[in-house]
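One chain of protein is taken out of this complex; the other chains stay put.
Moving on, here comes chain A:
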């Protein structure tokens, strides 16, 4: 028995919205989805007319929907933004090379400029080469740290005012949960913010226009609109710990869809009591990027790779930063500890 759209009452409903429980037809769903993103953008004043906005584009569903919706809303509401796609090529054969082909097609389909920055040109290492050295245990740490900085570097080259990323409500809820599980109070406090102010030189302000959009709706939006996106899992396998958090969240969501919004709400309203020690943001003395240590994570990871000591950036080795900066040799015991590949 077909269900009628609860909004227009005319057409057949095609999905049940997890956020509201409403059954909508395609047209009413497209409109509701786009309007909610617009409301998010307006309420948080994410952009100003005349700004150049870089869209972090991976070719996956979230960033493809983000690029599409940003283009639609920029035209519908005259945001007056200049939109540019920025992609990071991590150097993963059989995965990123294919997804970058998707981004290149999106560039044509949406008629937006595209900039690709690669790990190889920025760091001298592809993920393929990194995995060869560090194995499959901590590779996601390298990839995540490098990607964040690579997007900033690409944004600086293009002189964009802001970067927006495709993080959705499920991602934000998952991050809240991950930060609780790791006891990372500093990140827990800031991870639900919809935008970050410029944290210093070399860091472009970021925002998440899809912060309140459910993953299910993003997938169905892409599917119904027949958007061209890439949906293969990274060949270097997902971060196992994050995988548990993700599964847990999806299990909860299947019983009670509002779980996602509820966790975000909890994260947004947490306050950290005074006296909790927080890292002080400074800048990396080697590359100038934001860092709470003498060296930023990216420089430490890179130093480890270049010295053949992959453990250097995994775990806490802050006391070695001075030695690295002043190019002092490490003791044999220090080297031995850092050479072994790590489990965690």
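As a convention for this text, a residue touches a chain if its C-beta (ideal position, glycine included) is under 8 Å from a C-beta of that chain, and two chains touch if they have at least 3 such contacts; residues count from 1.
The rule we apply is simple: contacts and distances are computed from a predicted model.
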Q) Given the options "Nicalin", "Ubiquitin-related modifier 1", "Translin" or "BOS complex subunit TMEM147", which would UniProt use as the protein name of the unshown chain? A) "Ubiquitin-related modifier 1"
Q. For the full complex, which residue in A:220, A:245 or A:284 touches the chain that was left out?
A. A:220
**Q.** Residue of A:108, A:254, A:281 or A:306 in touch with the missing chain, whole complex considered
**A.** A:254
Q) Among the options A:68, A:246 or A:321, which residue touches the chain absent from this view? A) A:246
**Q.** Interface with the undisplayed chain - residues on chain A
**A.** 3, 12-16, 23, 58, 60-63, 166, 168, 170, 215-216, 218-220, 223-224, 229, 231-234, 238, 246-247, 250-251, 253-254
